[in-house]
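With one protein chain withheld, the remaining protein chains of the complex are depicted in position.
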Amino acid sequence: MVEIAAFADARDWDQFHTPKNLAMALVGEAGELVAEFQWLKPEESSLASMSKDKLRDIELEIADVTMYLLRLADKLEVDIVRAVRDKIEINERRFPIDSID
Amino acid sequence: MVEIAAFADARDWDQFHTPKNLAMALVGEAGELVAEFQWLKPEESSLASMSKDKLRDIELEIADVTMYLLRLADKLEVDIVRAVRDKIEINERRFPIDSID
Amino acid sequence: MVEIAAFADARDWDQFHTPKNLAMALVGEAGELVAEFQWLKPEESSLASMSKDKLRDIELEIADVTMYLLRLADKLEVDIVRAVRDKIEINERRFPIDSID
Partner (left out) sequence: MVEIAAFADARDWDQFHTPKNLAMALVGEAGELVAEFQWLKPEESSLASMSKDKLRDIELEIADVTMYLLRLADKLEVDIVRAVRDKIEINERRFPIDSID
């Protein structure tokens, strides 16, 4: 999304946004996201049993991960949709449906 | 993307895909992504100086992170685009442009 | 442990072992460690119900995390035991026993 780049540019943060640093920031945010879930029982982590506040916190952590993911993809000119489709194809070959049950 | 859910459903993996577990899988993949960069000098992590093979590996790690991120958002009915816009607004208030230089 | 430094020195890897890179390597290994647990139900993650092979894999991931943790602490001259005691004291003030139940 263009807003993410605009936000960084307006603050002159582009100099810090090497792919290496963005990957670090991404895993840091992913760590904050996983921390939201760490003491929950599996059933407590479902949408039905989650408080509104908790869900809001998680939404904003998901946003943080997404922003660094898109920024990293942008810097490396990765077409994320194509990359996901490629990876799904690879996974389909690695885990064929017939072999599973 | 609907293919991600279809892939999991076809393999009866939906039972494992609690939000908690998906968050764990996401951070695990983010760890693999950051590992691609860990020994690179900052300038070696740029698109210009990266080998095709390295870039391909990174693309597929980005795909892995994306898939779990979308899957998690889907399970929690998070509208990622809206969440990102909300977070950018929050960040704009936290880091106003005037205050920076 | 002195063997960890010796291993890196013998391979001329010390040049890569900046604190920044070691922190990245650490979180990457922590990601591999968490991946060992991601599809397990809580009760399946206990020692009693874990296969020997699984436990062995986890042990070696714990070793990887430990090695980068010790290496990072070494590079920054952090006394880990003292740091842990300091952090426990901080936590005791933040979460006094009386306040909990």
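Assorted remarks:
Chains here go by letter, A, B and C, matching the order in which they are written, and residues are numbered from 1 within each.
Operating definition for what follows: a contact is a pair of C-beta atoms (placed from the backbone, for glycine too) under 8 Å apart; a residue touches a chain by one contact, two chains touch by 3 or more.
None of the values given here were measured: they were computed from a predicted structure.
Touching residues on subunit C toward the chain that is not drawn are 1, 3-4, 7, 10-12, 18-21, 23-24, 26-27, 30-31, 33-34, 36-37, 40, 42-43, 45-47, 50, 55, 58-60, 62-67, 69, 72-73, 75-78, 80-81, 83-88, 90-92, 95, 97, 100-101. Contact between subunit A and the unshown chain involves residues 16, 21, 24-25, 27-32, 34-35, 37-39. Not every partner is drawn; the one left out touches subunit B at residues 23-24, 27-28, 31, 34, 41-42.
Here, only the chains that are shown with their structure count from here on.
Separating the centre of subunit A from that of subunit C, both taken as means of CA atoms, is a distance of 23 Å. Averaging C-alpha coordinates per chain places the centre of subunit A 2 Å away from that of subunit B. Annotation for subunit A: residues 23-24, 27, 31, 34, 42 touch two or more other chains.
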